[in-house]
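Here the complex is missing a single protein chain, while all its other protein chains stay put.
Moving on, here comes chain A:
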Amino acid sequence: MVKFTVEELRRIMDLKHNIRNMSVIAHVDHDSLVAAAGIIAQEVAGDIRITDTRQDEAERGITIKSTGISLYYEMTDESLMNFKGERTGNEYLINLIDSPGHVDFSSEVTAALRITDGALVVVDCVEGVCVQTETVLRQALGERIRPVLTVNKMDRCFLELQVEGEQAYQTFQRVIENANVIMATYEDPLLGDVQVYPEKGTVAFSAGLHGWAFTLTNFARMYSSKFGVDENKMMERLWGENYFDPATKKWTSKNTGSPTCKRGFVQFCYEPVKQIINICMNDQKDKLWPMLQKLGVTMKSEEKELAGKALMKRVMQTWFPASNALLEMMIFHLPSPMKAQKYRVENLYEGPLDDIYANAIRNCDPEGPLMLYVSKMIPASDKGRFFAFGRVFSGKVSTGLKVRIMGPNYVPGQKKDLYVKSVQRTVIWMGKKQESVEDVPCGNTVAMVGLDQFITKNATLTNEKEVDAHPIRAMKFSVSPVVRVAVQCKVASELPKLVEGLKRLAKSDPMVVCTMEESGEHIIAGAGELHLEICLKDLQEDFMGGAEITVSDPVVSFRETVLEKSCRMVMSKSPNKHNRLYMEARPMEDGLVEAIDEGAQTWLLTCAKEFNTLMKSKDSVVGAFQWASKEGALAEESMRAICFEVCDVVLHADAIHRGAGQIIPTARRVIYAAQLTAKPRLLEPVYLVDIQAPEQALGGIYSVLNQKRGHVFEELQRPGTPLYNIKAYLPVVESFGFSSTLRAATSGQAFPQAVFDHWDMMSSNPMELGSQSEQLVRDIRKRKGLKEEITPLSEYEDKL
């Protein structure tokens, strides 16, 4: 790889056919960053993992924040010979975003997917596609991101497992098949076939840790000259049911049964690699050098001094540099922005698909109006400021340009959530360095300075004058923030610091929600325990300058519901006694709750005799309903799946006596009375937990789940592996410390990932003294600073 300058990089940015924007999708322990680092390992001296920028990431060995880098790659004419797509010269620009694999951070992945067109899916050569990878992959395909696959950790096959050729082939075949099963469900006429095939070069085989990778193209190129066969034909022979017998020098489509007859892949790819590795490991240098010479691999003299594993690594890196194989695969098989935006425009643009903005995006038109999506905010080195990071879909963004910022709540034609501001500086990332550039044309990722005060998490930018532009569709996250903690500063006078810190935290993470309780406590809500832990660390160290904070135990929000129809019709009188409302509560019909979106969880039903009279006070009743359903009678948690029926009303004929002041408090009281008479219950949030573990760990998993009130509902063995996939429900309340308990109980073999799944009714009666729900209600009320006892029905219900 060649050293390159900002000027060079900027020049390629205009070549919209020669750009690839891609993200890396991988499971947590699948050294994704290692795979990505493999690509650039040679660019930077040594083994620095360049995307690994945070210390905690290094310690945990996982990626937490997605990081972007721009790479420059020059292809040889020879290797581009077979490239059919459009291109301008041999120089390529690859904008790569590495994102975290843990489910708690999948919001980061979502943000990364939005601004990329292709994805490198990293799967383990033995374990195959993991649950989390599957989720993200589905998400990616939903966004019309084209995938390529790399079968990673190849080194395990050769060193640790010592798998024989045919067996290895079968394993790889199954792994690829698994991935294809998922991808096949996303058949999309515009995107075309998204499945991956080794013989087409869309699958790579890599050893991220060792920094080498190959595709069948590498071998095909090598052998095509030797055999005098066309490269493409050779590729096809190197995978699938193609066998070669060196004794007869014949290709067959079936194993002839002769001991020398082997599958093409085994014969020509797997075994040569295995041989080289074995020779290196055994230090048989006398055999090694001639072989390398034959392969055209030249080693530096000092490298020849290496021995064993180090030698093997070096040799493989020189033979099959990971960067070349992976980058070439991306350049060949992932779409350029020009190509991708043609079909992605439908997913991206909210407005009519035939207006100038849609067309500009579709054609990736640098002369068109600016359309830019900011997908995340990245903390800058000067404290408190953020880069707005995103992708230019059309037009150009330049330093000093006045842009129209459309926030997530922007409605075309209105002035809500809309700002017009200037971009102070446009920046691109080159490795760890940020470089200012004059402008950035469409098809590229960009970071902008000076907009952070106007963008919370994401936004659409366009030119100042483009008042008709619609925004780019907001991202959908696959996780929701269900785990919450209350934070406060140790020293009261540092409150402004905390407030400032929380604002910054809210900005820096696509998922975290910073809110406030009625009691005045600051709340941080995250997707899971790990996510919260990282958020709190960021808050304290980066956003509050190390000021001390105290963090409460995790708080889980509950919902209030009812079990049965109210035992009787309840009535409440207005303060002036002139108005009466009669109501009943009952559980909602099955399926209705699911149908109603989270936003409006409860409906109000009216079949009152005095319908017309009631209509005059409708706003007041609805207002009271909104208020009451947000704070239920049990513990002031939101209500869910309750149907309130207004049975009858008696209203004063004179409007002055049935004003909002009379009706709102009354309606609220009668709703509470109805709820309390309908066997109120608590709903608790439940996680769906995915656990992947070997057979011997199952016992431990079951016992931990039992202890935590969880239950397993699915247990599947992964075909061809000793691994099991377990799906279980686990109450969120019990999930704190679950990961660590589980790891302890299974000596680190079980790896859980939890996402919020549903609300589950707690069977115990919260009105019954001493029951579990009653205790819970007490605790919640205490935390909220309310009277510990539930307000009695008599406070809400009146008698004639």
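Assume contacts are C-beta pairs under 8 Å (C-beta built on N, C-alpha and C of every residue); 3 or more make two chains touch, one makes a residue touch a chain; residues count from 1.
One rule holds in what follows: contacts and distances are computed from a predicted model.
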Identity of the absent chain, which is to be given by its UniProt protein name, from "2-(3-amino-3-carboxypropyl)histidine synthase subunit 2", "Non-structural maintenance of chromosomes element 1 homolog", "Pescadillo" or "Ribosome biogenesis protein BOP1": "2-(3-amino-3-carboxypropyl)histidine synthase subunit 2"
Contacting the left-out chain in the complete assembly, out of A:E464, A:D619 or A:E695: A:D619
Residue among A:E517, A:E533 or A:D757 touching the omitted chain: A:E517
Among A:S253, A:S301, A:S381 or A:Q414, the residue in touch with the chain that has been omitted: A:Q414
Chain A, residues in touch with the chain not shown (by the definition above): 407-408, 411, 413-419, 453-457, 492-493, 495-496, 499, 502-503, 506, 513-522, 525, 573-578, 615-620, 622-623, 626-627, 652-653, 655, 659-665, 785-786, 800
